[in-house]
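Input: one structure, supplied below.
Every protein chain of the complex appears in place save one, which is left out.
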Amino acid sequence: MNSLLPLVRNEMLKLWKKKRFFVIIGIIAVLIPIFTYAQLRVSLDRQEQIGTSDWRVSLQQRINDYANRMSSPRVIEEWRKWMSVEVQRLQYYLDHDVNPEEPSGVTFTREFVKNAVGLFVPLLVMVIASDLVSSEHAQGTIKLLLTRPVSRWKVLLSKYLAMLLYVSLIVTALAALCYIISGAVFGYGGWHAPTLIGFQVAGADIDTSNVNMIAQWRFILMELGLVFYTGVLVGCIALMVSVIVRSTAAGMGIMLATLIAGTILSNMVSSWESAKYFFMVNMDLVRYLSGDIPPIEGMNLSFSLWVLTVWAAASIIVSFSVFTRRDVY
Amino acid sequence: MKTSRWLWPLLAISSLAACLLLISGLIYGISTILYPAESNLQRVNVERDDQLNEDGVWTILALGDSITKGTGDATSKGYAGQVRDAVDAWDDTEVRLINMAVNGYTTEQLHTQIEQQNGVIVSIQQADAILLSIGVNDLYTPGEEVLPEDVADSMTQALSRIEDIVQALTELNTDVRILYTGLYHPLREIDPDGELAALLREWNYQVMQVADAYPQVVFVPTYDLFGDNGTRYLSGDHYHPNEEGYKRIAARIMQVLEEDWHE
Partner (left out) sequence: MSSSKASAVLKVQNVKKKIKNKWIIQGVSFAIYEGEVFGFLGPNGSGKTTTIRMLVDLIRPTEGTIEVCGKQVQKEHDAALQQIGSIVENPELYPYLTGWENLEHFAGMLPGVTYDRIREVTDIVGMGARMHDKVRTYSLGMRQRLGIAQALLGNPKLLILDEPTNGLDPQGIKELRAFIRKLADGGLSIFISSHLLSEVQMMCDRVAIIRRGAVIAEGRVSELLQDAMNRIQWRLHPRDQAQELLTRMDGVELIEDAGREDDLHPVDDEWSYIWTQMEPELVPQAVAELTKHGVSIYGVEVKPPSLETLFLTLTEGESIE
């Protein structure tokens, strides 16, 4: 096993020298100021519209806004359900005098990461993982890599480990940059702001019997852990595609199409129940933490974790069996 | 060679640390979600805070049903929005409107809202004037047959709740001016016998009596605003006022507010 360490080192350094990580940091560093500004506009706008800076009033108004929209007979049932859950959840915050959106760098980070889990983080992971093997084919270096006195499974395993470590770096860097950049606008506090977890959605209702208050940093820690899991899954799938498809462009295309199709699916599959076995529909694990309504009724954390794990395991099995057996031309 | 000497240890240590941190977060998250602790949270009631009204902004709070919400107004301002604009035109006055009205609200729902919704309680304390319309949804549902026997019963309950509501509002904010918008009759064409008309007049009369018991409360009549030619001021649903209709209500309210202002 000791021969694995230099292999991981090679893979890590190659990815670094390929400047892929810089690309990702660049993407994050460009996007976050934009979102920070957008968030600032939204809160200023809301404040102006409502004419108050008291969060309780503006939150109450948002709740009543949902209530009004729900009263319209033209609202789609699915939306009504979502709003009903949202009304109950936000009202619970209000009832317990907890501001769900206390403006701060930490809150922004929490919200941004939560929204990033569905598409943004997977895309970043894809940038790193989708050509890990195919680029070796494209460059022809696969021949040098596989003619060493090192078993093929070790070569592939080292790539998996490098992917795992880079996914950790990406998720951490995303959170860190988010905090640093948005903190300049919203302030660097908010680590100990109270946050509520434990909402359980049942149909259009919410069960609050297990709701507890925790410090926001704990929420972020758990959130990042869940995002990490999704990121690793996407990495596994992307690596499998990279093993099977030898063209980097085709591999990226396949991954991109899959991920985007997944986002679209998550928004429209509520009536197609077996769609819940797609990994793309299960990527948003954070919703189980914040108590959002799942895309398909009956989905919960254990289910989603199972689906993701089965997909990841299957992709690992496929890529190892293909990679170790395939003839290289 | 030069870079990789320090790059690799740096990369290895930082990514490994990040990985361990995230894995611990994952385990923590999964265990928290799968094995949640029993909630130990208590409802927090907003304390009365007289400072809330001292922010120098003239605050209008709109409470009640779809009439206050402004349903039917193409500009979606409703009479509350019109009032806000009119007050804004006064010299040196910064004004804010908080509209908490919800379509279809009954007296019972409004009462619960005032008692329980912290955001509403806070805004009541902030308010300089409260615009209120409620009760019509207790009495009848548009499109359904109105049975006088049933209505009489629900009217008694609704009236007592109106009193509770006014009581609650004045307790939270003693100085606030409360303007109750009376009911009008939008359905004259399907009410040839005038049964509903009688009912609405009765309601208005009763509310006026409640209002008289509180110096802060003013009953603003609208029954005459939507007279025989009332459909001109009604929106497409023949039930809610349109923009013009709301303007007429707002004008009435402004008469009261301007009088207050000049005092």
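When the chains are written out, they are named A and B in that same order, and each has its own residue count from 1.
The criterion applied here is as follows: a residue touches a chain if its C-beta (ideal position, glycine included) is under 8 Å from a C-beta of that chain, and two chains touch if they have at least 3 such contacts.
Note that this is a predicted model, so its numbers are computed, not measured.
**Q** In the full complex, which of A:S151, A:S209 or A:S321 touches the chain missing from this view?
**A** A:S151
**Q** Considering the complete complex, identify which of A:S72, A:Q139, A:N267 or A:S321 is in touch with the unshown chain.
**A** A:Q139
**Q** Against the chain that's been left off, what residues of subunit A make contact? List them.
**A** With respect to the unshown chain, the touching residues of subunit A are 3, 6-7, 9-10, 13-14, 17-19, 139-141, 143-151, 325, 327-329.
Keep in mind that, in the parts below, only the chains that are shown with their structure count from here on.
**Q** What is the distance, in whole Å, between the centres of subunit A and subunit B, each centre taken as the mean of its C-alpha atoms?
**A** The computed centroid separation for subunit A versus subunit B comes out at 38 Å.
**Q** Given the complex with subunit A, which residues does subunit B contribute to the contact?
**A** Spelled out, the residues of subunit B in touch with subunit A are 4, 7-8, 11-12, 14-16, 18-19, 21-30, 32-34, 36-44, 46, 52, 57, 59, 69, 95-104, 116-120, 122-123, 126.
**Q** Name, in rising order, each residue of subunit A that touches subunit B in their complex.
**A** By the definition above, subunit A touches subunit B via 9, 12-13, 16, 50-52, 54, 56-61, 63-64, 67-68, 71-72, 91, 94-97, 164-166, 168-169, 171-172, 196-198, 200, 208-213, 218, 221-226, 228-229, 285, 288-289, 301-302, 305.
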